[in-house]
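Missing here is one protein chain; the remaining ones are kept as they sit in the complex.
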Amino acid sequence: MGAWFSENGLLVGLAALDGLSYAAAVFMVAVGLNLVFGVLRVLNIAHGSLYAIGGYSAASLGLFLSSRGLPEFLAYPALVVAAALVGALLGPPIERLLLRRMQDHEPVLQLLVTFALFMILEDLQKLLWGVQPVVSDAPVRLLGTVDIPFGADVIPFNAYQLYVLPGIALATLVGLAWFLRKTLAGRMIVAVTTDREAARAMGIDAAKVTLLTFTAGAALAALGGALASPTVSLVPGVGAQTIVLSFAVVATAGLGQIEGAAIAALLIGLGRSFAVYLEPELEVVIPYVIMLAVLLVRPQGLFGVAETRRI
Amino acid sequence: MTRTQELLLALLGAVLLLALAWAVPWLRFVLTVALAKSLAVFGILLLLRAGQVSFGHALYLALAAYTAAFTAMLIPEALILLPVAAIASALVGLVVGLFVVRYREIFFGMLNLALSMVFYSLLEKFYSITHGTDGMRLPPLRFAGIPLEGEFQGWVLLILAVVLALGFGALVRIYLASPMGQALAGIKTRETRLEFLGVPARRVLLAAYVLAALMAGCGGAVLAMTTRLVTPALAYWTASGELVFIAILGGAGSVFGPVIGAVAFELTRVYAAALVADAWQLILGSVLLLVILFAPGGLWGMGKALLSRRKIA
Partner (left out) sequence: MQKVTPGAALAPAVPSSTISRRGALQAALGIGSLALTGRSASAQGAGQKPAEIKVGIATFLSGSSSVFGVPGKQAAELLFDQLNEQGGIAGVKLRPIFIDEGPGVDHFTGEYRRLVQSENVQLIFAGISSADCLACAPLSEEMKRPTILWDCGTQRVFEEGKYSYAYRTQANATPEVLAPLLYLLKSKPDFRSVAVMNQDYAWGRDSWDIFRTGLNALKPGVRVAAELFPRFGATDFSTEVTRLLALRPDVIFSTTWGGELDAFIRQSADRKLFERSTFVIPLAESSLERVGKALPAGHIIGARGDHWFLHPSPRDPALLAKFTEDYRKRFNVYPIYSTHHMFQAVSAMKAAYEKAMAAKGGAWPNDAELAAAFRGLTFPSLTSSVTIREDGQGLENQLIGTSMHTDKYNFAVMTDMMSFPAEMITTPVGQKSIDWLKTLKPDMLDKLPATVPYKP
């Protein structure tokens, strides 16, 4: 082990850096999904579409700004503004018009409503943005690269991926944790997540909490897409790809668990990048293998609480 | 509805399907594919009875299709491919089932999804054997020794699919009415009470799971023999989503649901694709949404409601 490490220690370090930035991206998508699941008990398949629409909107806004000759640094606030807009415009109508109506129906119907929504949004985004890959890479270009020493060599990393993505993910994690624990609105969300009926009995407006949570979740999905948009090329189908990965994170994490989502994203991110170094063929299955392994040991997920059986 | 009425309705449906396939030759293929999928949807129906949604059931469809493709290289005989593929699928269902029946609801769904995605990835990974996304072609097949060609192939496979759908439909109907089926419904409502009564919930679910895998296996074999090309896309999560879609579209309350749903699904897709080739998903999604919002009982429920209204009037 020691000999192996001295030979490969540097590589492990590189893999960890990559894994961290990948984990940050994964966390940003999964955390919203997990939050929404906690409160609504619906695994929102359309979350992937919101991610894609967030990405497309951010790229369009960034390109629009630069085409107007506005200063390039505006590309950063543009990411957040686009995400907030998508969340505010799409979140409430989806929750109000579709999910609320389905509240008392079987879970499978609720799940399928989001599946139908996913199919519809998939085509709508194609009608809006076409099929050619879309990218607006100003945020990455502006920050340039950072040279990480690698033995006698140096490896350039994008500062955006090295600092900005993990930074925002960490801020989101801390901010959300603080919000959920310390603010009234946050505590209401936690209360509804834990026990909807009891929360209602205590006078919490569950409908309002649900709306708020879903909108926040939609905005987080859009933010995930917006933050990814400078590095990736958005193409049709990107939503379908993203959503399965976030499903794996959510199930690994334990439902409704914010910290769990962070740990699961970290496991998957690091696992994937180590796989690329050691055994690239395994890369694709890593998220599922991690999920299967975790659920084998902890059937309720990493941070999930085993539900007490109601007789 | 009495049992005789149901039987008559099923036979009438079968005759209608065959008549439709005769009248419109190009629909024969589409209907065979639809029926093959409906076999897998019967399994979704069983699991739904227990309140569990498998978001990876296409795994068994794909597994059987690939088993059929591999076996066909040695023995291109439809009557052997079908049971081989179905049994392989049921065996894998048993092994996987032992693991997944310990989980409920979202975890059950996600584990199935994960396994089907792992299988999907493996089909890509073993590229040298499976040819990855290019898929594997089945050689020309025989049915009871007679070469399956052209028109004959189309009819044999359609009739095979109809017979299987009738048979499994009846089996599921009987199964659901039996104590095993009742216990299944118990898992959905009061699992703990089931355990108090001395009924092992896991074993009840496992039996249903293996039966579901077996039926999906038959579906996969028919699908492989019909399209004669199998690709990993069969195991992708959206394929599983489609199966759940079909179950709800047809109506989860009756064994007629899967067949009605599958036929409606494939026809909608074909016509949506013909009408607007680049926005068929939009149409399909809207249809699903409308059905869920306004007819949560699915097409079967809708038809039944119409019938009973007429009776009252």
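Annotations for the structure displayed:
Letters are used for the chains, namely A and B, taken in the order the chains are written, and counting of residues starts over at 1 for each.
Following the convention adopted for this analysis, contacts are C-beta pairs under 8 Å (C-beta built on N, C-alpha and C of every residue); 3 or more make two chains touch, one makes a residue touch a chain.
This is a predicted model, so every value here is computed, not measured.
When the full complex is examined, the chain removed from view is found to touch A, B. Across A:21, A:110, A:215 or A:257, the single residue that touches the chain missing here is A:21.
Screening B:42, B:256, B:280 or B:300 against the full complex identifies B:280 as the residue touching the chain left out.
Think of the hidden chain as still there; on subunit B it touches residues 20, 23-27, 29-30, 33, 121, 124-125, 127, 131-135, 137, 149-150, 223, 226-229, 231, 233-234, 239, 266, 269-271, 273-275, 277-278, 280-281. For subunit A, the list of residues touching the undisplayed chain reads 11, 14-15, 17-19, 21-22, 25, 59, 63, 122-123, 126-137, 140-141, 145, 150, 153, 155-158, 161, 228, 231-238, 241, 272-273, 276-277, 280-281, 283-284.
In this section, only the chains that are shown with their structure count from here on.
The mean-CA centres of subunit A and subunit B are about 32 angstrom from one another, to the nearest whole unit. For subunit B in complex with subunit A, the residues that touch the partner chain are 48, 51, 53, 99, 102-103, 105-107, 109-111, 113-115, 117-118, 121-122, 124-125, 190-193, 237-238, 241, 244-245, 248, 252, 278-282, 284-286, 288-289, 292-293, 296. Those residues of subunit A that touch subunit B in the shared complex are 37, 43, 45, 98, 101-102, 105-109, 111-113, 115-120, 122-124, 126-127, 240, 244, 247-248, 250-251, 255, 281, 284-285, 288-289, 291-292, 295-296, 299-301, 309-311.
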